[in-house]
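Dropping the structure in here first, questions after.
Shown here: the complex without one of its protein chains, the others still in place.
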Amino acid sequence: MSYNAEQIINSLKSEFNEKILEATSDDFYRVIIKVPSELILEIAGYIQHELGFSTPNMCSGTDKKEFMEVFWHIGTVDSPILIVLKSELNRDNPVVESLTPLWKGFDWHERETYDLLGINFNNHPDLRRLLMPDNWEGHPLREDYVYKKPKYRKPED
Amino acid sequence: MASDPGLPFEELFIGRLKLEPWMAIAIGSIIAGSYIMINQIIAPWIERKVMARMQGRRGPVHVGKWGFLQIPADLLKMIGKEDTRPEGADKFGFSLAIFLTGTTAILSFAPLPWGSKGLIPGNFSIGILYVFAVFSIFPPAMLVGGWASNSKYSLIGGFRSAGQLIAYEIPMFVSILGVIAVVGSFSLVEITNYQMNNGWFIGKYYGAGLIAGLIFFISGVAETERVPFDIPEAEAELVMGPRTEFSGWRYALLMMTEYLHLFINSLLFLYLFVGGYDIWPVRVNNSPSFINDFRMNPFVQFLAITLKVYVLVFVAAWMRSALARLRIDQLLSLGWKYMLPVSILTLVVFLGSKDVFGFLIFW
Partner (left out) sequence: MSEKTEMNLFMGPQHPSMHGLWAIRLTIDGETIIDGDAQIGYLHRGYEKLLTNRSYEQGIPICDRLCYVESHSWSTSYTHSIEGIYNIQIPDKAKWARILTLELQRIASHCLWLAAMSVDIGALTMLIYPMNAREIIINMLEAITGARMTYNYARIGGVAADLPFDTVKKLERSFNEFQRLHFEFLDLLEEAQIFRIRTQGIGVLTKEQALNYGTTGPVLRASGVEFDVRKNDPYFGYDELKFNIPTRTEGDCYARYRVRIEEIQEAMKLCWQALDKYNELNASDPFKLDKLPRRPNEGEVYRRIETSRGEGGFFIQSDGSTQPYRVRIKSPVFNNLQVLIPLIKGGKLADIPAVMGSIDLCVGDLDR
């Protein structure tokens, strides 16, 4: 059950027609699909169950100054193709559905994205900071992040 | 043939030097104690050297000739260190554990004979029982120490230590019951003399002696918490087990105790199965001959037992460098499921061969 990039794009377009904002493929076997943030879970479910893309590869985001971009790379073990689900979020209040219920491997990736970029994932089982300390203020990979000397708690607090 | 050993160094001190018996006892104890202390410095050095050679290293080389003074140097360094006690630790229990392990380890040496003619600090008829009783205080003492150090790693290590004791004390004692029943005495001197007259137990009773000896040795390794049974101090999960929080001279004492235990375990194995201070594994006939004089010479006996102990120290170092560590449940199942039934079987063979059970088993 391996598809090439064209088939994947056609299949997704026929299933979700105009809901998919943009679908392209690049030279590195990546199929990039831009979708509105509300439809992430639905399309991801289709990718998992119908197209058989079983392995979570990575998830992260970028602060694009005007908007916040979040993307998931979803791979498969029988072809080199990676499906990239992309979504643009409101920069002030970035909220998106979590894909952790579908792929447990996205757990830490989404936690890291929350930690470093401040993107909130709905229905994530355990959305805490991952790399930074729990009492850290701000999200370091945001473009407007200003480093402040952290206040350390005393151990007994 | 060998008579009652009597007082320590009877021949030399009381016979020739005309000393009072209590003085003879005191001098004998001092000699035995210093002998133990010297060996306690040599044994770790040998272990480190053997392990280093097996691992393609050179081991300690810098302090003294061939690094021989490395262990005293380590001890001095550790004694000079700050004596720390974790916050919230139970002061009494924390100290008690160290004193219990140290004193019991040294006291265990009292009934161990170093030769047939009175080279024994304290000769009493229940030698083995005494050694076992004193020796078995070590794991509970470790539990006390672990519990008192206010550290979870220490506590878990202490519990493992106690669990291991229960699982291994029983097969250990069952495996030597045969020997005790055959000799008819708890005295280590009696047992050794019996073996001098009748051959070593390790080669007797259709292999049952060998199996019982192996079970005793393995249980002893488990009880002294050495590889592959060093589960209470498994550094991969429990930092150092019950020893985690001990530092400075307390740690030095614990480390020295570890080697004392190795010694006691090896010595007991020798006395019970490999003929103790005997050097010749065949029966003695009473005709005066060179070999008889030679094996009855106290100096030769003393050298023989020392040499045998160091062979076992080498084996311990070998095991330590060759084997991995078992898991606690695997260790307990080995003790309860396999070693206990087999040791009971060897007991039956021992007694059957001795005609105690002759009416039941005919061979």
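Quick notes on this one:
Read from first to last, the chains carry the letters A and B; within each, the first residue is number 1.
Keep in mind that, in the parts below, contacts are C-beta pairs under 8 Å (C-beta built on N, C-alpha and C of every residue); 3 or more make two chains touch, one makes a residue touch a chain.
Bear in mind that the values here come from a model prediction, so they are computed numbers and not experimental data.
Touching the missing chain, out of B:N150, B:N197, B:S247 or B:S321, is residue B:S321. Across B:D230, B:E245, B:E258 or B:D278, the residue that sits in touch with the chain not pictured is B:D230.
Contact between chain B and the absent chain runs through residues 51, 54-57, 152-153, 156, 159-160, 227-228, 230-231, 234-239, 320-330. Contact between chain A and the absent chain runs through residues 26-30, 54-58, 60, 62-63, 73, 75, 77-80, 82, 84, 103-109, 116, 129-133, 140-141.
Basically, only the chains that are shown with their structure count from here on.
If you average the CA atoms of chain A and of chain B, the two centres end up 63 Å from each other.
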